[in-house]
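Just dropping this structure here.
The complex is shown incomplete by one protein chain, all other protein chains being positioned as in the whole.
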């Protein structure tokens, strides 16, 4: 793998074993990639994997929900990738789940879902949108595709289920923010899209979990998710998608 | 006006010149009413108005976004209304507007929308739901209507418009939380509903604002809103509404 | 019961044992009521019941999906109620259910759902909207409430479930038409609203059906539906609802 571009880079916030890893590997075929995760163990192997395949990758320990941490990450990016413009920013971070009765949900848990999901996207978008706007008008070279901000959502982005109060509040807020950014930055040339991932992702951690009656391909292959993220990035500006859903063929919805 | 019930009370969080005042006056025809607002000047006159009409009212200075402040308000309620059960809790609070470009929206403004809207509802629901559950099974007397939690939404509850990033994030999160509470507490007998108020409310502060080409009734009469809140409260448990919208006949939507 | 008004009347299309009957009885407290159903056995008893209570009622055998039949009904109304203006028109008709696999759904069944649901509303709205518009400006006397067109929907109005192809197609089309009419006729003073009834209605025919684990009030009391229809009719024009849902507190959604 040798990246198509050296003048542009991509950044993925919230890298782990699933969507983040696959998206990073997919975008690394075209761009040097920055990987953000709180815990370096979440990106170290992926950075190595990308480099081994001939790509460029840079992992930075970052807490997306902490503005100072995000600012520090972008400082480091500036030092190491200062010659590159931003082609694509993918927000895949999000505070943990915690399905529980509302009256057992603490204020801390509720607020962490808001700050970890919506607050994290606020920080990430604030840091990356000026760079994406800057890329819109780049000419030497021009970007391969319209500069893109992609945001991972979930079923809880559109449905407040019983006992999902904290998680749904965070995810609804992320979707609101993404919609607003689409409407504000789309006309300026930045493609902002929201992806509703509705199903269990097939990663080591979920191997033993039986979903959809254990049917083959009943869990989402994260590489398939990455293909759709890349498709969104590659869309012509006359035909942007603002939102799509992804789910296994056997998922009940 | 003499309230129908002395055994139950209603509480309205976020009382001001518009919806909060009208809802408080409407529910005061049936119940003693507690009025919460940060600034006592927002409820003093309304408390007086209710008392003058023969009703009972209690104003408490409360910041709904502050858990301790809400706890303190409910302590005071216990002292003064300790003999009464809760019939209806109306959440009409919400952090200010701030329509502005996303890159000019500070982290503080964004977070205040989350904590003032969703965080406020979290605090209010945490304090009132145990009381509402307690009222479900009350027998001597039984409640007039199913115990009710009503939540005021806005257009921004369902649409993330350009430059509404902060406000929409807060309002989407409120809607998520309300949906989740409807699904968790509805089957336990508490009616939880969300009202999307889509339009300018006709209050002194908006008198000079021209909306809908200045057509008559182009702004929402808050007493009309209160009629629909009361209707929701009065619905039989076999026929609960989870969400409805309210807008002037001439509003574009 | 003596109707409040002799100068206005209401009409209910699709009268049977459930929603139609209860709505007719509820509106008969205020207006003389016309009841339309294909089979006179569906309205004869209700007409008698209304008259017995001191109200006025007129039953007309009508197939709403047949334009000529609807035209003929409105001719007869003109003869008998020619001195009255139209206050409220309720469309509660709808072609039968037919849950079945798509490949077993015949073209006739599919088309009957379209013509019986959407086509029926087209005919009914075409006949009643000119009269409702005429009532907007009536002055001697003025209408009690803004002239109203109410349309009954179902879960299938917003969800195309597996094996509901025909029914959902018809119900989605009805909702589309209702939305469009709300936006066209609302600004002219006619209140057009859509009600999503999500649950089993408690009528003799469903008595033996176990829903929601047989819990009390697990089926919708049609009189409770009628209360919400009346509330919609009574809304002030500065605060119209376009859509609301109705479901039992124990309904899964």
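Quick notes on this structure:
The letters A, B and C name the chains in turn, as written, and every chain counts its residues from 1.
Definition applied: a residue touches a chain if its C-beta (ideal position, glycine included) is under 8 Å from a C-beta of that chain, and two chains touch if they have at least 3 such contacts.
Not measured: the values here are computed from a predicted model.
Although it is not drawn here, the omitted chain touches the following shown chains in the complete assembly: A, C. The chain not shown here is touched by just one of C:9, C:172 or C:240, and that residue is C:172. Contact residues of chain C toward the unshown chain are 67, 101-103, 107, 110-111, 114-115, 118-119, 122-123, 125-126, 129-130, 156, 159-165, 168-185.
Counting the whole complex, the residues of chain A in touch with the unshown chain are 146, 183, 186-187, 189, 191, 199, 202, 217-221, 223-225, 227-228, 231, 234-250, 253.
One rule holds in what follows: only the chains that are shown with their structure count from here on.
The rotation relating chain A to chain C, fitted on Cα atoms, amounts to 180°, rounded to the nearest 5.
Remark: chain A and chain C have CA centroids separated by 47 Å (rounded to whole angstrom). Centre-to-centre separation between chain A and chain B, using Cα means, comes to 35 Å. Looking at chain C, one finds that none of its residues touch two or more other chains.
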